[in-house]
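A short worksheet on the structure shown next.
Missing here: one protein chain of the complex. Every other protein chain is in place.
Should a chain be cited, it is by its letter among A, B and C, assigned in written order, with residues numbered from 1 in that chain.
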Amino acid sequence: MDLILVNLIDGLVTGLLLFMLSAGLTLIFSMMGVLNFAHASFYMLGAYFAFQISLYLGFWMGLLIAPLVVGVLGAGVERYGLRRVHQYGHVPELIFTFGLALLIEELVQFIWGKNQMPYATPEILQFTAFSIAGNSIPAYKIFMIFISIAIFIGLLYVLTRTRVGMIIQAALTYPKTVEALGHNVPLIFMGVFGVGTALAGVAGVIAGPVLGTFPGMAFVLGSIVFVTIVIGGLGSLWGALVASLLIGWITTFSKAYNLRMEDLLTWLGFTKPEPIWDSAWRDLWSITSPQIADILPYILMVLILIFRPYGLFGKRDA
Amino acid sequence: MTAALELDGLKKSFGKTEIIRGVDLSIGKGERHAIIGPNGAGKSTLFNLITGRFPQSEGHIRMHGQDLAGKAPFQINRMGLSRSFQITNIFPKMSVFENVRCSLLWSMGYRYNFWSMVGRSRALTEGTDRILDQINLTARRDLPAGVLSYAEQRALEIGITIAGGADVIMLDEPTAGMSHSETDYIVELIRAVTEGKTLIMVEHDMGVVFGLADQISVLVYGEIIATGTPEAVRANPKVQEAYLGEAMEVH
Amino acid sequence: MTDQLTTDPTKPAQRIGAGSLTVPLIPWVLAAALLMVLPFIFTANSAITIMNQMAITIIFALAYNMLLGQGGMLSFGHAVYAGVGGFACVHIMNMDDFFAQIPLPLLPIFGGLMGMGLATIVGAFSTRKAGTVFAMISLGVGELIAACSVIIVAFFGGEEGISGDRTYGMPFFGVEFLQQIEVYYLIAAWLLISAALMYLYSRTPLGRMANAVRDNPERAEFLGYSARWVRFFSFVASGFFAGVAGALFAINYEILTEENLNTTQSGLILLATFLGGVGFFFGPILGAIVFTLVQTVLSLQTELWAFYLGIVFVVTVMFFPGGLAGLLMMHVPAMRLGKLGRLGVPYLKTLGSGAIGCLGAAGLIEMTFHLRHASAGDHSMTLFWITFDSHTILPWIVAIAVTFVGLGIARRTAPALAEAWNEANTPDGAPR
Partner (left out) sequence: MRTKTMLGLTTALTLAVSAFAAGADTIKIAFIDPLSGPFAGTGTNGLHQYEFAAEELVNKKGGVLDGDMFEIVAFDNKISPKESLIQLQVAIDQGIRYIAQGNSSGVANALTEAINKHNRRNPDDRVLFLNYSAVDPALTNDKCNFWHFRFDANADIKMDALTDSIVSNDEIEKVYIIGQDYSFGKAVASAAVRYLGEKAPEIEIVGNELHPIGKVKDFTPYSRKIVASGADAVITGNWGADMVGLGKSVLENGFTGPIYTYYAAADGITAAFGDAGVGSLRLVAEGQLNPPPNDRASEYIQAFKAKYPDGNLSQARITNVIEMLAKAINEAGTADDVVPVAYALAGMEHESLWGGNLMMRESDHQLIQNVHIMEHTSDVVHDHDNSGFGVKVVKTVEMAAADSPTTCEMRRP
C-alpha cells in the first residue's frame, strides 16, 4: 500500500532526527560515562539560537552558526561544570545534568518567554517534493533526511578514518593509556562534549521549524533520547542508529494504523466482558495503538533492560 | 578428611585467551598456602574464580567437598570463605567501626533484619571492638575509613575479611605497596588473626611468603608448575628455571 | 591533623553515632513539641495548608532519601509510589461502606501498603543494578505509569484525576476532620511516626548494609550480603513510606491527578532532597521545608522562582554536594572546639555582603525580565517593597552598584573568612 511507503519516509525522518541527538549523547556517554540529562536542552538551545539568528541573517546562517554556539556552550559546561562534579561520582554527575536541564529551560523562558516562536522553514524549501496517493512529502523533510545522513557519514568518517577519530576511539576504551601517550584527554573530553552538544544543536536547528520551538521542546524529546541509547546499548553508535530508526518507525506506524487491543484480545481468545463500561478492564479493551504509540519506546526499554540489560548492541554493562 | 579447598581441572578463558589452563590444587584444612608466580600468571583470576567473582569455563571448585559452581560471591561467603582484595576495597565513607560491624552482621545471624537496632546489641559492639583491637585500629574507630593511612586501610581490609569468622581466608597481595616496617606489621597481623584457619594468599614479597606459608604453589601461565613446602619449591629446578631464578638470588 | 580528630575510646560520651548504644531522644521530643505549637504561632489557615504540604513533602523526601542517600539509588520516577498510594486511598474514601468502618487516621497504612506492593513488583527487576541502569529503569517505569494514568481511567480517573471526601470516614474520637487544623495534627502525627520509623530503619542491620552496598556493592557481596536483595528491601521500604506520603496527600487535598505521578513530580522530590543534603538523616527534612517555602511563598513574589531554584540547585550540586545539611554539619568540628563564635563576624562580613550582592543580582534579573516581558507601557514595577520605573536609569545604577559592592566586599573578605575558618577548626595549641 502507498501509505506504507509514506509512513516509512515519515518514520525515517523521525528516526534520523532522533539519531542526531542520540549519536552525540552516546558518544559522550561512552567516553565519559556520563548520561547527559541536559542533552535535549542543547537541542532546544540550537532551535532558539537558530531562530534568533534567522531573524537577522536568515535560516542558512542559523544552520551554520547556531550549532557552533551550542557546541561552545557545551564545551564550557563540560570544562567548568561537569569536570568539577566528576570527582563526586556518576550519580552527582547525573543530578548535575538534570539540574542543568531545568536551568536551561528556565533560562530559555527568561529570554524568549513562554510562547512558541514563529520559527519557520526557509521559503526556498516550502514546496511539495512529491506526493504519494494524495499525501504530500514536503521538500523540507527530504532536506532533513539529507542533512542527517550527511552528518552520520561525516561522523563515521571522522571516527574511523582520521587521526583525531583514532585517538577518540582509543580514548573511549583506554583513557589511561591514551593519556600516557601524551594526548590531552581532558581536552578530548571537552571536545567530544562540545561536538556532541553541537550535533544536538544541529538537530534543534532543523527540527525547530517542524516540531515547534517552545520551552517544552526539550522535555518532550529528552527522555525519548535516553530511551533510544539505552535500547541501542549505551555507548554504541550503531546501536543508537538502529534504535533511533526502530523507535521512529514503531511510533509512526502505530500512530498511522488503528490497531485495537480489542482485536488482539479477541484473537487471543478472551471474551469481551459485557457491558464493557461497567468492567474493570474497560480501559484495557478500549486501548488503540495511536493512544499508546508514545509510550511504546518506554515499554520496549523496560523490557530490554530486564532481558538484555546492555541493550541491543551494547558491549558492556552501564 | 576432605580438603578445605579443592580445584579440579579449572580453566578460564576470556574470549579466545585462556588465562587459567587447567589447575588442580588441594589445600588442606588449617594450611597456610601461598600462590606465587610472575605478573600475568593468572593469580588474581584464580582468586576471582574461587570466590565467585567470575564463572569458570571448565572444571570444578569444591570447598569442604561442596561444589561452588554457579554460586554468587555472597553465597560462597556464607559457606565460610572470605577474601581480601589487591586494591583496597573497603567502605570509604563509613567509619572504621561501621566497616567492621557490617562484616560481622551476616555471620552473627542478622541477615536482612530490619526490626532490631544494631546499636543495641552488646555482642555485636563487643565483637566489633575485639576485632578493632586485633587489627590495632581501636584509636581510629570513629574516623571515616577513607582517611586512614594506606597501611591502616590494608589492616582494615584484613579485619573486614576475617571478621565474619570464615574458616577459609583468601588474601590477595596483602602487603602490596608497603614499606618494610609496614610489611612486618601486616605479617604479624595476618599470623595472629588467621590462627587455626585455612589461609590462601597471593603474594609477591618472597620474605612474606617464606615467613608465613606452610605450602607454596607456583602459577605460571595459568598452570601450577610446582606445589610443596617452601624448601621443596625453592629447590625445584622447574621453578628456578621458570620464575624464581634471579628473584631468589636476591633473598 | 588527623590525629587531632581521633576520639578517645575511653570516653564513650565522645563516640559519635555509629557506636553509641542509645538512640538520642531529645531531638525527637523537641520536634514533637515544635509540631504541637506551630499552629499556635502560624494561625492562618493558609499557613497551616503550607505546613501540611511541608510535612507531606518531608515524609516523601525522607522516603526518597532511603534510596538516594542511604542506598545510593538515583530514581527519576519515585512519584509513582506516592501517587499510587494516594490513588488507592481516594478509592478507599469512595468505598462508602468500607470507609465508614475505618477511622481516617489509619488510612495511610493502606496507602503505604499499596506503594509497597508496587515497589515490590518494580523492585523485583529494577534493583539488580544500581547507578545508571537503575536510574534509567526508574525513569522508564515512571513515564510508563504516568502515561498509563490517562489511559487507565478506571483507576487513575484520566486527566482530571479522582477525588473523595475524607469526612465520610468513621469519626476518630469525635473528630471528623472537617477543619484544616485537625488534618494538620493527623499529618504531624504521621510525620513523627514515619520519620522515627525511617530513622530507626537506618539503624537496623539492613539499614546499615544499605549504606555498605551504596559505598561498595562488590565488597558487600563478599561479606555475605546480596547487594541486590539489600537494594530491593530498601526500595520496598522506601515505597511504603512514599505511599504513606501519598495517602496523606489524599487526605489533605482529597484529590489525586496525573501530576502526582509524573516525572516532574519525581524530579521535584529529587531536587528537594538533594538541596537539603543526602548525607544526613535530617537533610531531606531541611530540603523539604525550604523547597515548599520556595514553591508556595517565593512563587507568589516572583514569576522567576523556578529560575532561581534552578540556579541554586546547580550551584549546590557543583559546590556543596552535601547540601544544606552538609553545610551545617561542616560546623560541627568548630562547635566541638567551642570556637563557633569566632566565625560570626567574618560570616556577617562575607556572607552578609554576598547575600546583599545576590539580592542586587536578583534585582537586575527581575528588572531585565520586566523590561523584556512586561506589557508595553507598563513601566512601574515593585521590587523588595519599592515601586519604581524600570525604564529609568537610576534603579539600574542602584542594582548594579548593590550587586558589585556586595559581591566585591564578599570577595575581599573571603580570605579573612577562610583564615577564620581554619582557625576555628584547629584546636588551640595545635601546630599549624
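Please note the rule applied: contacts are C-beta pairs under 8 Å (C-beta built on N, C-alpha and C of every residue); 3 or more make two chains touch, one makes a residue touch a chain.
These figures come from a predicted structure and were not determined experimentally.
*Asks:* Could you tell me which displayed chains border the chain that was left out of the figure?
*Replies:* Looking at the complete complex, the unshown chain comes into contact with A, C.
*Asks:* Tell me which of C:104, C:306, C:325 or C:410 is the one touching the absent chain.
*Replies:* Counting the whole complex, the residue in contact with the absent chain is C:306.
*Asks:* If I consider the whole complex, including the chain that's not displayed, which of A:118, A:182 or A:269 touches that chain?
*Replies:* With A:118, A:182 or A:269 as choices, the missing chain is touched by A:118.
*Asks:* Of the residues listed, C:72, C:117, C:140 or C:161, which one is in contact with the missing chain?
*Replies:* Touching the chain that is not displayed is residue C:161.
*Asks:* Among A:6, A:45, A:66 or A:227, choose the residue that contacts the chain missing from this document, as touch is defined above.
*Replies:* Answer from the full complex: A:6 touches the omitted chain.
*Asks:* Could you please point out the chain A residues that touch the chain left off the display?
*Replies:* 3, 6-7, 10, 13-14, 109, 113-116, 118, 128, 131, 133-136, 138, 210-212, 214-216, 220-221, 224, 251-253, 255-258, 288, 290-291, 293-295
*Asks:* Where does chain C touch the missing chain, residue by residue?
*Replies:* 41-47, 49-50, 53, 147, 150-151, 158-161, 163, 165, 167, 178-180, 249, 253-255, 257, 259-260, 293, 296-301, 303, 305-306, 375-378
Definition applied: only the chains that are shown with their structure count from here on.
*Asks:* Can you give the whole-Å distance between the Cα centres of chain B and chain C?
*Replies:* 43
*Asks:* Could you work out how far the Cα centre of chain A sits from that of chain B, in whole Å?
*Replies:* The separation of the two C-alpha centroids amounts to 48 Å.
*Asks:* Mind checking the centre-to-centre distance between chain A and chain C? Centres are C-alpha means, answer in whole Å.
*Replies:* 32
*Asks:* Would you tell me which residues of chain A are touching chain C in their complex?
*Replies:* By the definition above, chain A touches chain C via 35, 81, 84-85, 88, 90-92, 94-96, 98-100, 102-103, 105-107, 109-111, 113, 223, 226-227, 230, 234, 280, 282-284, 287, 291-292, 294-295, 298-299, 301-302, 305-306, 309, 317-318.
*Asks:* Could you please specify the touching residues of chain C with respect to chain B in the complex?
*Replies:* Result: residues 2, 5-7, 9, 15-23, 200-201, 203-209, 211-212, 215-216, 218-227, 229-230, 233, 237 of chain C touch chain B.
*Asks:* Which chain C residues qualify as touching chain A in the complex?
*Replies:* Checking each residue of chain C against chain A gives 68, 72, 74, 76, 125, 128-129, 131-133, 135-137, 139-141, 143-144, 147-148, 151-154, 263, 267, 270-271, 274, 304, 306-307, 309-311, 313-314, 316-318, 321, 365, 369, 372-373.
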